[in-house]
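In what follows, a single structure is set out as structure tokens and then discussed.
This view holds just a subset of the chains, kept in their places.
Chain lettering (A, B and C) follows the sequence in which the chains are written, and residue indices restart at 1 in each chain.
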Amino acid sequence: MIHVMASSVLPASVSSVWGLIRDFGALGKWLPGVKTCVIEGDEPGDRVGAVRRLEMGDVGVIREQLLALSDVDHTVMFSIIESALPISNYRSTISLLPITDGDRTFIQWRGQFEAPLKHAVSMEARMPTDIYQPAFDRLTDILASQEMPS
Amino acid sequence: MIHVMASSVLPASVSSVWGLIRDFGALGKWLPGVKTCVIEGDEPGDRVGAVRRLEMGDVGVIREQLLALSDVDHTVMFSIIESALPISNYRSTISLLPITDGDRTFIQWRGQFEAPLKHAVSMEARMPTDIYQPAFDRLTDILASQEMPS
Amino acid sequence: MIHVMASSVLPASVSSVWGLIRDFGALGKWLPGVKTCVIEGDEPGDRVGAVRRLEMGDVGVIREQLLALSDVDHTVMFSIIESALPISNYRSTISLLPITDGDRTFIQWRGQFEAPLKHAVSMEARMPTDIYQPAFDRLTDILASQEMPS
């Protein structure tokens, strides 16, 4: 099992960030590279067990299942159940913690997966750099624009 | 804030126990004293945010909201949003852990709440003794009967 | 039980911050208001169970006991076992998490305690504002000066 992690500081309160992250079907709003994202079977995006179908610009279709959701700990966990990526048993956790010093949010995104030897090093580097950190950057942009006075 | 806890060992695997606990709308099957239990608005019982309406034999109507559900940690959290009980800010967590030595399950039920001074001691004693432990006993009976050969 | 929390972002890696926080006897280096701090009995500052004796500028002597220390989670827990403060059953947890986006550290300081009604509101406000946040400010100053080129 390979473990990866990226973390950052977002310029808004936990409740603002959670408003973006919580809906499992709204990934397309804040993850770069998502062309379409729908919850299968027209389920609500906060039903544990729900499956979302992503069409990515680069790697095609990915289907992911919501494993856990906590409005207390501001945490969401999900697995990849189908993709063309050279990984298996992928599970991911995004969690938020309040930063009282400045009304900001600490965000941590962890992943774990298995990969064939020839892909292991590349996937271990790619996840935090090409997926998690760009999502933080996009979230920062969205939150900054929400804070702007009209 | 008052903190209470009860814990026990159930005679079945985590997946069997989780099959009973997971559905927020199915409390009536394993909590003694529940006359009726329905999820409001006809929502699925695993949608975080769902509200269940309990009619209890002794204390009347209790409305509870699902705050977190994890198929990974086998944990469910919920709050009481309406009741005639002399408590406020009640939040509760039930979690399961596998016991590999004998294919059993460790179950822990924690609660936290505030209460007026004159009710605090009585409610602190009552929660684990009159609510949590009887639920463990009922779960044990149900699981034991499921295991019985036909 | 009253629960308080403060959190911030420190301008250095977890290992740098942990180097300051880890030694239970070195509180005087980074908590403002500490006149002297010694571990009783000449014990090492990373022995769980060790007791430190603080002489504070404002509230006199406080004796605290180390309850838990983790070099994995970068967490320290301790209790107050003697003080003139109008609180009881005080327990405190400081924990660090890495911020990969910029090699910084998320620091969280939580406390829980009981207090007589007439002191409860004041102590609840005072802990994070007058103790925890000033410690973060001091740590920031120390870490910034450590980073400075000579």
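Basically, contacts are C-beta pairs under 8 Å (C-beta built on N, C-alpha and C of every residue); 3 or more make two chains touch, one makes a residue touch a chain.
Because the structure is predicted, anything quoted here is derived from the model rather than measured.
Each protein chain is a copy of one sequence, and the assembly as a whole in this entry counts 4 such copies (shown in place: 3).
Simple rule for what comes next: only the chains that are shown with their structure count from here on.
The mean-CA centres of chain A and chain C are about 33 angstrom from one another, to the nearest whole unit.
Residue positions of chain B touching 2 or more other chains: none. Residues 5-9, 97-102, 104, 106, 108, 128, 133, 136 of chain C touch chain A in their complex. Contact residues on chain C toward chain B in their complex (touch as defined above): 1-3. Looking at the complex, you find that chain B touches chain A at residues 43-44, 46-49, 67-73, 75, 77, 91.
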